[in-house]
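As you look at this complex, bear in mind that one protein chain is not there, while each of the others sits in place.
For clarity, chains are labelled A and B in written order, and residue numbers in each chain start from 1.
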Amino acid sequence: MRPILDIADLGIAIAGRRVVRDLSFSIAPGETMALIGESGSGKSMTAAAIMGLLPPGARIAERSRLRFDGLPLRPEDDAAMRPLRGRAMSMVFQDPMSCLNPFMTVAGQIDEALQRLGTGNRAFSSEVDTGSREENPSKQRDGEFSRFGETRKYSSGQRRARILELLALVELPDPAAIARRYPHELSGGQQQRVMLAMALAAEPRLLIADEPTSALDATVQAEILRLLKNLQRRLGNALLFITHDLAAAAELAHRIVVMQAGRAVEYGPAAIVLADPREDYTRKLVSTRRMLAAPPQTPPVARASEPVLRIEELVHDYPARRILGRPFRSLHGVSLAIAPGETLGIVGESGSGKSTLARLAIGLARPGGGEITLFGTSIARMARLDRALRRRCQIIFQNPYGALNPRLSVEAAMREPLELLGLSNRDDRRRIEAALVDVGLGGDHLARYPHQLSGGQRQRVCIARALLSEPELLICDEIVSALDATVQMQVIAMLKALQAKRGFAMMFVGHDIEIVRWVSDRIAVMHRGRIVEQGPATAIVTAPQDPYTQTLMAAMPGSIGSATAAGRGEWRTPFKEHVG
Amino acid sequence: MTRILAILASLLRGLLQAAFIVMLTFFLCRVMPGDVVDVLGLEGGLSAEQQAEMRHSLGLDQPLPLQLVNWVGHALAGDFGRSIRFDRPVGEMLGTALPVTAKLAALSFCFGVALALLLAVAATARPSRWLDAAIDVVNTWSIAVPTFCAGVAAILVFSIWLGWLPVIGGLLVPVLVIGLDNAGQIVKSLREELREAVMLPHVRTARAKGLSPWRIAFAHVLPAAMPVVLALSGLVLGGLVAGSLTMEVLFGLPGLGSLTLNAIHGRDYPIILAAVTLIALALVAINTVVDMLHRLIDPRLS
Partner (left out) sequence: MAIPGSAEKAGLEPAPPSRRRWPLGLVLACAVVLLVVAAGAAAPWLTANSPLDQDLLAINQGPSADFPLGTDHLGRDVFARLLYGARSTLEISVAGTAIAFAIGAGLGLLALAFGRWPAAFLFALIDLVRALPGTLLALLLIVGLGSGPGPLILALGISFAPLVAYVTRATYLREAARDYVQAAASFSGGRLHILRRHILPNIAGALVTQAAIVLPRCIVTESVLSFLGVGSSPDEPTWGRMIADSSRFVERAPHAILVPLVALVLLTLSLSVIGNHLRRHLDPVRGETRAPAGDDEAEAATQPPLATAMRVSA
């Protein structure tokens, strides 16, 4: 069987920087291929190249050969690619909220895709006539892809029916109601389903899914992955699945390509590669994944003494956006306590109020009601915390790109808390260096500016800065969610080791249940401004009581490399492999 | 419901703005050194008694807030008072001046916005160095060349050096000058906005659907850039007012601008007050309409 997509020696350069080098792989009809890599590995650029959607300034190397169903693709020729897009191949993207046109209804946007199928009589046909083309290569160039030329023009009534059919296909409840809505009236999961419906409008032979679940909440991610799998089974399209998530790839893919820094480092059937990785990089990805799946066993903390932080019946409202509007209540009576040296994990999806809770806990915002007791002092009514309290608790933020002032060097940024908290003395520099060494950086980073550091390094600087005042409570607000998996693991392992050495308590806020479990002694699960369940980490993960916690745990990715390709006995490698 | 409230709120804000401007104008007119009676007194040699009597008959000896209330009361009834210098009803004088200015402003607006849209959309659809250079030139022109300088230069070149006298008679040159200025004020921001809108994820989705470039431009790019287009209308209005003022004076057009300016020089405050009120009301009305349009275009705002 001829591959539906065949890529040989693909090279892409942006402004002279080579982001993809000598990449070769192919996808058989109906096959799922996963392209795995961390940020900057070139995986999304590869997808964009196949669709001809490369950003301006990107160049494809001369000797690259892309073939779609045997015919050469010219990604740089927009006019030549246009007839293929949305017909023979289509694509769904990462962030469905911004990928849907906010000014058009769902029906309008799908209708656009359907209307196009009628115009130009080029709707996709699955019947392929190959014989004549090879005999007459000159004619072939003129009428390239004209074989997707079966007429299938929809009338407006038919289109309407087809829209509802597509919305039902992606398992949206009440298609007629969804069709009338604007994207901002849908949830993230619904938006991504609409994107899928749009992409599948012409029943493409190749669907490219570029990180289709990474912008979504954990429970929704699992649903979308299952949907992708079901749809592929029903429609028989080939799927190029681009992800940084090994577990998701293991779940979906027949074969995988592991990319690093623009190169393919390993290639093969998913089950084999993930169970027995040969290359260092793949091995590291897999071991990170496995470490995460097997959290360290920590001895239970003795909870005798007074808690460092106690929160009772905390309520918080965001003020109304405009006059006569209703304020948005982000926390509905939250209660928790953290003992000295203990780590409490707060897990919840976006909008559950967990970050608000973190900011309230150390007095960066003021609650609408309830009580916050920090080291025995009630702070709920205090306008500002005094220095003595500030020294004892510190916060680290999510976005390592925003948490450091771009105009201050690492040294200047780290001097700031010392000066403001009245801890400054003559050996500041030595202390700052020691703090940097503690987080795996060194004195040579002192003079650097944030933009000269990687995301992981910036977050290490933030951790070092927060620990300068020897706090007894550290609040970590999604500190690793902007980082790549391997870097995430390095950062949390380092944080755990520092905690073992120094004995501070932690409130670890996150949306990734595996990471939170890895770090925490106890876990509180937040949902819509309430803590729905709270208890020892193992108990929450293995025996959740609350229905919401149960769905959250069910969505947790399984282990990889063992039974991944089970039930895929029909699968075998159909053609020779490009990667040698 | 919320949409109606939002529209009411923007109407209310518009009314407040208009009221504030009327008050500001009224008090500025009254604190200005030397009132109309002084001016007439100097010109006509009136005695101090005659001046006092004249002030009394004009109501100028009353406290300021009372004068304001009186004026607003009459204005709401359609009576803007009489011009002190010309002794004609102000309403009538405004009535003859308004069409001239309205025609000039409307024509300049259409020409300017059309030129700006044409350049910006063309440069987005088919990027070329020449179009970008043209946009830069038009933009720099409007920043660096005051409209009246352009007008003077046009008179010099066309009317004096080339001898095309009829050109000066009509509205053509003023409209071209103001329109070019307007286009220059907005074309650069428009181009930047469109350039960014093309990069938006939902435009990429539209490309991934295989839509034609024109369909993408009109259905996906332009709506995304629309809020900025509307916000830029403030700049256009500012340019229109300044442009009309100078062009009317330079080309001797009997519009609102000339009327206001003559009134300012002659301290003929009923005319100043009425004319500025009229201009302010028109601007506030346009701004409010623009605000509502913005809400209508973007479903997220309703």
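Keep this in mind: a residue touches a chain if its C-beta (ideal position, glycine included) is under 8 Å from a C-beta of that chain, and two chains touch if they have at least 3 such contacts.
Values in this document were obtained by computation on a predicted structure and should not be read as measured data.
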Touch partners, limited to displayed chains, of the chain removed from view: A, B
Sole contact to the chain not displayed, among A:219, A:373 or A:399: A:399
Touch criterion as defined above, residue of A:80, A:421, A:446 or A:539 at the omitted chain: A:421
Sole residue of B:119, B:175 or B:276 that reaches the chain not shown, by the stated touch rule: B:276
Which of A:43, A:496, A:511 or A:527 contacts the chain that the document leaves out: A:496
Omitted-chain contact residue, chosen from B:6, B:46 or B:145: B:145
Interface with the unshown chain - residue positions in subunit B: 13-14, 16-18, 20-21, 24-25, 27-29, 31-33, 140, 143-149, 152-153, 155-156, 160, 234, 237-239, 241-242, 245-246, 249-250, 261, 264-265, 272, 276, 279-280, 283-284, 287
Positions on subunit A where the hidden chain makes contact: 17, 38-40, 260-261, 280-281, 284, 287-288, 291, 359, 362, 364, 384-387, 390, 394-395, 397-399, 401-407, 413, 416-417, 420-421, 438-440, 448-449, 451-457, 462, 465, 483-484, 486-487, 489-490, 493-494, 496-498, 500-501
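What we mean here is this: only the chains that are shown with their structure count from here on.
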Computed distance of Cα centres, subunit B from subunit A, in Å: 49
Sites on subunit B touched by subunit A in the complex: 5-6, 9, 199-202, 204-213, 215, 219-220, 223-224, 297-300
Subunit B-facing residues of subunit A, complex: 51, 53, 55, 78, 82-87, 90-91, 93, 95, 98-104, 112-113, 116, 182, 184, 195, 198-199, 322-324
